[in-house]
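Note that one protein chain of the assembly has been removed; the remaining protein chains are unaltered in position.
After this line comes subunit A, so read on.
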Amino acid sequence: MAREPLPPTNTHPPRRIRVGDGPLARVLLIGTVLLVTALVLVAPLLAIFAEAFRHGMGAYAASFSAPDTQYAIGLTLFTALIVVPINVGFGIAAAWCIAKFRFTGRNLLVAMVELPFSISPIIAGVAYLFVYGAQGLLGPWLAEHDIKIMFAVPAIILASLFVTAPFVARELIPLMIAQGTEEEEAAVTLGAGGWRILRLVTLPNVRFALLYGAALCNARVMGEFGAVSVVAGNIRGQTNTLPLQIELLYQDNNAVAAFAVATLLTLVALVTLVAKAIIERLDAARVKAQGKPGH
């Protein structure tokens, strides 16, 4: 008499038993999280567009014809155009020395690079006032030489530089540490100089992280509110960036215009997030193909 075949559980590897894999826990957790996310993260995004288009397409479009708003768009773009390249340069320099070398005070330097993340933008604004304001550290000297920084465009740029200093560096440092120094050392042996190595070896390896850091930095510069509102002085048509213009329009009871301007910054944020998703997928594909992280 033939023996009964063994039950399949003995021939296949044992089924994984993990916490929360039961159907009830699964459905409850996914359902609750999706519901809360819809209320907390999706609803605010939808509300911005719903309010902006409350009185139709015409009212929405008309919101952008006000000269103050157009000036704010220009000033915001101008600020980003200056701040982003500077902080990309700083991020590359900081990542180069922190990731490729060991020296005393290296950990302290990392902490300094990340410091602006932990500091309230209001503190940043107040701190800048105490440097460049009339009563500030350099105030008297600046007044003597008739240089205006506070309540003018230079202050907006300086405050934005502070707030977004860590963005590019923070994306590059962990990746450049993970990639090690072998390729750079090989390039040195082949006779390449520092700039050539940076341009042809290091930067191509981190190009996605660099792009993403720059995109985040850009979104934050365009949207910075707290630090800029302290140092800009809110002068209509002179020192109003887009976020300040939003507040001004809202206080003027011009809700549709405030939300219409807000849709511009929301689109910048959404494009940034889509870029991140694309970069992560490209990177995952590259890791699969080459077996090394390349962000």
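Keep this in mind: a residue touches a chain if its C-beta (ideal position, glycine included) is under 8 Å from a C-beta of that chain, and two chains touch if they have at least 3 such contacts; residues count from 1.
Everything that follows uses one rule, which is that contacts and distances are computed from a predicted model.
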item: Per UniProt record, name of the chain withheld from view ["histidine kinase", "(2Fe-2S)-binding protein", "Sulfate transport system permease protein CysT" or "Lactate utilization protein C"]; value: "Sulfate transport system permease protein CysT"
item: Full-complex contact with the absent chain, from A:124, A:168 or A:209; value: A:124
item: Missing-chain contacts mapped onto subunit A; value: 16-22, 25-26, 29-30, 32-34, 36-37, 39-45, 47-48, 50-51, 89-90, 93-94, 96-98, 100-103, 109, 111-113, 115-116, 118-131, 135-137, 158, 161-162, 165, 181, 184-185, 188-189, 193-194, 197-198, 216, 219, 222-226, 229-230, 243-244, 246-247, 250, 258-259, 262, 265-266, 268-270, 272-274, 276-277
